[in-house]
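Take a look at the structure below.
Only one protein chain is missing; all other protein chains are in place.
We just call them A and B in the order they show up, numbering each chain from 1.
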Amino acid sequence: MDMADLGAVWLTLKLASVVTVLLLLIGTPIAWWLARTRSRLKGVIGAVVALPLVLPPTVLGFYLLLVLGPQGWGGQLTEALGLGLLPFTFPGLVVASVFYSMPFVVQPIQNAFEAIGERPLEVAATLRASPWSAFWSVAVPLARPGFLSGAILGFAHTVGEFGVVLMIGGNIPDKTRVISVQIYDHVEALEYAQAHWLAGGMLVFSFVVLLALYSLKQRGKGEAR
Amino acid sequence: MIRKNFRLPVALFALLCSAGLSHVKADEVQVAVAANFTAPMRKIAAEFEKDTGHKPVLSFGATGKFYAQITNGAPFEVFLAADDETPARLEKELLIAPHSRFTYAIGKLVLWSAKDGVVDGNGEVLKKGAFKHLALANPKIASYGTAAVEAMSKLGVLESLRPCFVQGDNITQTYQFIATGNAELGFVALSQVYKDGKLAPGSAWMVPSLLYTPIRQDAVLLAKGRNKPAATALADYLKSDKAKAIIKSYGYDL
Partner (left out) sequence: MSTDTFLHARFRIERRDFCLDVDLTLPGRGITALFGHSGSGKTTCLRAMAGLEHAPGGRFALGDEVWQDDARGVFLPTHRRPLGYVFQEASLFPHLSVRRNMEFGQKRGGGSASVSLATVAELLGIAHLLDRRPASLSGGERQRVAIARALLTAPRLLLMDEPLAALDLKRKQEILPYLERLHDELSIPVIYVSHAPDEVARLADHLVLLDNGRVVASGPLMETLARTDLPPAFTDDAGVVLETTLARHEADHLSRLEFPGGAILVSQRPEALGSRLRCRIHARDVSLTRHRPLSSSILNILPATVAAIAATDTPGQVLVQLRMGETALLARITERSRRELLLEPGQPVWVQIKAVALLA
């Protein structure tokens, strides 16, 4: 592994962490709303959140490039806000990944919220807990397995993401060249040895992270029982 | 005249490589084509089928990927690469019919912007550097990228422009970066911005050919196609005047 590979590894971990945290912040209210609303918009919003599951990543990346570009409304918005254009920047990668990994975080959390049902929140209300307080003291702890699953999947999915970042990132060393792109470049350049090392490392790392989180989840379940 | 192919692993692999390829007709020829040559190859294939009755089955993709597939037994018979290195490597590995390698097209590099007035007729814009992003294909893996780096190096602007680089992993992606306006300008293949004898809207500078090593795109008759009349016929057809005219009309040199 050379410096470029290490840079890609570091960048990937940074990206996946930032995206996971952001997705928990953004995805939780969306999941809560989806789990509890009786609005007719529920189907529409749910479908929009799930869309990245359907679209091929490069297609999604292409449209993000269009939307976030100088002619797109997203690009005009970010420029009006003084953020500049997002494509080919780390924040651009973050935005694309947040969008792309959204269903992997929202759906487990939504399922967990739905599984809790109405009753514990009613109980909390009869114990003087405001809806806000009931959310934090009852809904969130009870949905912990869902949060854990969502975080695991969101992180893992961002680490493994390729098509979207390739499209929106422009493959800039240390800025947007993540591991998956680096591996792809090695493979395309027929540098199989480096590709194997990096891909193997990524597999081992992901396996260890997933294993750790899943055993944590298992233990959490044991405690609750 | 349908002969079922009972070699299951190969058939399965073929199915994976290109959908619908579950059986092979005697007069079909399996062709792997570099993505940048998609449009001209479609036209050539149509003419070829009309003239010979053989039916070319075309798969388009990245040259590096095709290399990996061919070395692992993919059932391609003719391969049109985007460079000359990959066919040479296949030749060294004895995966092609002897002496079957030839240059079917020479790619031309162009500096292009989707906006009028960005690129001038002499490439001066590169020296001024008044832009944020310059798109090019990844020089490590795409020959157009290598050529772009070479040209900038000869112009003495490589190091000053490097911070502006955004790299597409192939020239199609590079083209999209520029076409969507996310990169103000960039190096693409002339074939991408040259349609019906005219340049696409925007502004362009044809990079002089002395600034870079010619981008040779070589084709080979693969070992699997060695004794197949349809395959040898296609390889020959690519050298015909009719094919050459089509290739040139798409902005390639020969």
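Heads up, the rule we're going with is that a contact is a pair of C-beta atoms (placed from the backbone, for glycine too) under 8 Å apart; a residue touches a chain by one contact, two chains touch by 3 or more.
Just so it is clear, the structure is predicted and the values come from calculations on it, not from any experiment.
Enquirer: Can you list the shown chains that the omitted chain is in contact with?
Expert: Listed by label, the shown chains it touches are A.
Enquirer: Among A:Val94, A:Leu142 or A:Leu210, which residue is in contact with the omitted chain in the full complex?
Expert: A:Leu142
Enquirer: Touching the hidden chain in the complete assembly: which of A:Val67, A:Ala125 or A:Ala189 does that?
Expert: Touches the omitted chain: A:Ala125.
Enquirer: Could you list which residues of chain A touch the chain missing from the display?
Expert: 119-120, 122-131, 133-134, 137-138, 141-142, 144, 224-225
Methods note: only the chains that are shown with their structure count from here on.
Enquirer: Would you pull the chain B residues touching chain A in the complex into a rising list?
Expert: It comes out as residues 62, 64-65, 67-68, 89, 133, 135, 138, 140-141, 165-169, 173, 176-177, 180-183.
Enquirer: Could you pull out which chain A residues touch chain B in their complex?
Expert: Residues of chain A touching chain B: 62, 65-66, 68-72, 85, 87-88, 166-167, 170-172, 181, 184-185, 187-190.
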